[in-house]
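For this view, one protein chain was removed and the others were kept in their places.
Order of writing sets the labels: A, B and C. Residues in every chain begin at 1.
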Amino acid sequence: MERLSERPALDVSALPTVVFGPRNPVWLGTILFMLIEGSMIAMVWACYFYYRTRTSDWPPGVLPPNLTWGVANGIVFILSLGPAWWIRRKARAGDLLGCRIWLSVLALFGLVNIILRGFEFANLNCRWSANAYASTIWVLMGVHSGHLLTDFIETVVLAALAFTDRVDGTRFTDFDENSMYWYFVVGIALVTNFVVYGASRLF
Amino acid sequence: MTPSSNPKMAVAEPPVVPPPTADRQLRLQRAWKEPTGFFGWFTKVHHTSIGTRFLVTAFIFFVLGGLLAMLMRLQLARPENRFLGPDKYNQFFTMHGSTMIFLFAVPLMFQGLGIYLVPLIVGTRNIAFPRLAAFSYYIYLFGCVFFWVGLLLNTGADRGWFAYVTLSGPDFSPGKRVDFWAQMITFTETSALATAVCLAATILKHRAPGMSLNRMPMILWEKLVLSFMVIFAMPAVMLSSSMLLLDRTVGTQFFNPAEGGDVLLYQHLFWFFGHPDVYIIFLPGTAIITTLVTCFTRRHIFGYLALVVSTISIGFIGFGVWVHHMFATGLPQMGESFFTAATLMIVIPTAVQFFCWIATIWEGRLQFKFPMWWVAGFFFVFMIGGLSGLMLASVPVDTQVHDTFFVVAHFHYVLIGGAVFPMFGALYFWIPKMMGRMMNEKLGYWNFWLFFIGFNMTFFTMHFLGLRGMTRRVYTYLPEMNWGWLNFVATIGAFLMGAGVLVFIINFFWSRVHGRIAGTDPWKAGSLEWAVPSPPPHYNFAELPTVNGREALWDAEPNQPIVTGVRDDIREVLITDSLDGDPDSKMDSPEPSAWPFWAAIAITGLFVGSVFSAKSVEYTSIPVIITLIGWYWPKWRETQQRKATEVWSD
Amino acid sequence: MRIDRLAFLLVGTALLLLIACQREDRRFREAPPSSGVVNTIQVSELHPGGQQIATPPVPNSYEESAYAVSEGKRLFSQFNCVGCHSNGGGGIGPPLMDNQWIYGGEPANIFASIMEGRPNGMPSWRGRIPEDQGWELVAYVRSLSGQLAKDVAPGRSDHMSGKKPEANTPRETPTGVTGAPTHQ
Partner (left out) sequence: MKLSRAAAYATLLLLAGCQSNHSMLWSSASKQASDIEWLYWFIFWICLVVFVLVIAFFAGGLAKSNVDEEEMAPILESNEPGDRRAKVGVSIALGITVVTLFVVLALSIVTGKTTEGLTSKNPITIEVTGHQWWWELRYPNPQADLTVLSANEIHIPVGKPIVVLTASRDVIHSFWAPNIDGKRDLLPGYQSAFTFQIDKPGIYHGQCAEFCGEQHAHMGFEIVAQTMDEFQHWLNQQRKPAVEPQDAKLVHGRDVFLTHACVLCHTIRGTDAGSKVGPDLTHMGSRRLLAATAISNAPGSLAGWITDPQRIKPGVRMPANPLAPADLDALVTYLRSLQ
């Protein structure tokens, strides 16, 4: 378009540089990553039920995982939605103090989740090498623990960042999207818990 | 909807701007400068550099895979040949298949062309998430090196490109060969997924004002559909290969029939990726054909809407046909009929595309410039492949020719026809843009005819071999079978193809020096990449364009508005609305950085380590975390800069 | 830029070459390792626990080859060694996955035990088991107690999951025998 004549112009100098939600490409990127990880773990769920159809006694030869820690972790996950929601609210308002507080709270929740996840692993009632069922629930838990760790670390980093002087508008959008990703982690966690603890008893 | 018709642009009436002044371009040059030199190489983030790297690397592996194929053809040239022997032969055909699919086809057709062309075609200054794009290249490169060094160390995968369990399981594949294969999958799919995110975001958010969805050139539609296909298909194969890896390294029981494991599950997972992957390889071809046909018939493509719809529906149906790779496993009749139907259904959108191209050629004013030869080749070759596919779709016929050389012939006609012929067309079409010089046509003809004749000699004979009962993946065959002479012909053809590719390489290096200067728009084509100098500067567009039709340059009004108000002293890009392409916001495009490289190194450590011991993850994951944090951690200067100028949306 | 890519390839190759890799050879036709030496190996004294005769350490090149070890594993069950030694856990015969080596844990000792047999029931397989298969068995037997490199020892097999895969068994440090063999 480098024609050497004068041209009418479309002036965009007034447009914002800090936008939240769907208007922000990073939001789109986050959604796409959720799709990737979502379809990944959905495949593992599918594998679980595929194996279910291949045998009559379920879980084969072992006890289903103990409920206690799974349920406890599920509850903590649900509660953790609170701080995540507050972070979004504060971030969109550009309230740095609020973000600092709630990011730290969310990080704490994440920590509790991880500790409880440890107990969950200890109470699966099988080694991963016992049989296909065992391998599957270990991988289910493993994949999700991966999500959990990732987003926990991200939250910690963001919280730390929030206490530095490197916070500009983009960071607030990051806080915002981090919470969205946390919602996703919680959602996956609840379904996964249902598969691991529920399906082994119900179906 | 013309740009002036939409509210946001209405403001843009009188102010007329002078043509780009020299100092403006200087400022852009400074802002978008890419570091040079050896260490600079590790920090580049501009899509042209990354795209070029993908193209070059993928082409190198295309050549390597081809060389393996020639060695295999030598082994098969006569019965009971002892040139390679089973062990080497198994490694070679596995490496050949895996290389061509994972290290060549997807990286070149989807990632290379996509990363290079998409930002230019949408009319922006850089790809979305450039550092992620850079990362996707490094991780791909390390995957390639890892895989091929494996072959040099006699650890080349040797269980076929789909490594069926239980043959690929711990019990029947000792050593690390299959683990290398499985981890190579993880490398390349990580890379493909990262690219998919970048491309989808670029197409949906960075389009020039006025480029609404219904004005996107076909190649953008194709890359968009492809990105989503990658996002939904690749996880399946990453999962199946990871399960295989776990079975082999830590003793999980996913595929152990004695412990409730299941060998068919592996095939389901693999082909749920594997078949869409065929379309991931073939759709870029169709988009290239559309582009070339449009340009050389000097008219808008006929049936744009039909083409868009068929591209999308191929994307969907492609996920519903995977079981036709498993007809011989004896699944229930009902299911098989369903998948036959689905497989035949996918013929319809493909046919629509063919008919539209032919219609365009008839109604257009075809100028048979050089790249069109490859389009002709594509028509001829891909038709044959598609029709033999029709035969394979029918269960009874498939149970006969499945896993014979008939199938080998079929998918080489489909993949070489659907990907390699368009690829050469694309290279002859776009290399002038990328390197600023035209390719030599005389050498080009040699390239085409050698490749075309050799190809048909090699693979048409394979139809007969298959019908005469020669199965795939045999390192030799008994003389009584009388397959010798057909195989010999095929071998000769393979070497002609090799010669053809060699001519292309010579042509490339010759044209780099002696080629005619291309200029901005040698083909007088329609899309935006032809509005920037060749090769493009790192800011792509001195003046950000607006768009007034599907072929931006052809449909531009005499005084098509340009975009002003995007800063030229820092790396700022314009974000537009996903549907209508209205200007919506502006954001900074990341500066060059070495962090993607370090992150790729760290993750390579993690992947390679986990091949040898699962425990190693405990410590190899630490550098990954560190590098990723380093990648994310904002620079103080940039932060202050942004703070000073940022505008919050209300 | 191509220069740099070349640099990459070189560095990458160098790195991986450090992992010595005859581990992957599939040597279908070859003379068994140290075939000459074999006959000179003496059977250690017959009464167990007696002090070992210093046997010349015979390198068993098969312990470097994942393929050979997995062949050994296959033979171990096909020749029904499992019958007495089960999967290394021991039964009628002594366990092979612990650190107790009644007749010595050196490859040569084990080879001798297989070929010449031992009192208390271990038959002599000389003439039956070809020498190279004998050495493959030796390599596998040593993998049972984790003597081999992790990337050579076999992974889990496609049977009922009994014990840990050899590749994941912790390495035992072979001692002589403490007291008489427990089996009889």
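What we mean here is this: a residue touches a chain if its C-beta (ideal position, glycine included) is under 8 Å from a C-beta of that chain, and two chains touch if they have at least 3 such contacts.
Please read these numbers as outputs of a predicted model, since none were measured by experiment.
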Chains in view touching the one left out: B, C
Hidden-chain contact residue, picked from the options B:Asp23, B:Glu480 or B:Asp650: B:Glu480
Contact residue for the chain not shown (choose from B:Val45, B:Leu132, B:Ile361 or B:Val624): B:Ile361
Options B:Thr36, B:Asn214 or B:Ser337, residue touching the unrepresented chain: B:Ser337
Interface residues of chain C (partner: the chain not displayed): 26, 28-29, 74, 78-79, 127-130, 132-133, 158
Contact footprint on chain B, counting only the chain that is left out: 85-87, 90, 159-160, 164, 166-167, 171-172, 257-258, 261-264, 297-300, 302-303, 306, 328-330, 333, 336-337, 340-341, 344-345, 347-348, 351-352, 354-356, 358-369, 372, 376, 379-380, 383-384, 387-388, 390-391, 393-400, 402-404, 467-469, 471-478, 480-482, 523-524, 526, 551, 554
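Here, only the chains that are shown with their structure count from here on.
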Centre-to-centre distance between chain C and chain B (centres being mean Cα positions), rounded to whole Å: 47
Touching two or more other chains - residue numbers and ranges from chain B: 250-251, 253, 256, 259
Junction residues of chain A - those touching two or more other chains: 129-131
Contacting residues of chain A [partner chain C, same complex]: 129-131
Of all residues in chain B, those that touch chain C in their complex: 38, 41, 52-53, 56-57, 87, 141-142, 145-146, 149-150, 152-155, 166, 169-172, 174-177, 247-251, 253, 256-259, 612-613
Residues of chain A touching chain B in the complex: 1-20, 22-25, 28-29, 32-33, 35-37, 39-40, 43-44, 47, 50-51, 54-55, 60, 94, 128-136, 138-139, 153, 157, 161, 165-171
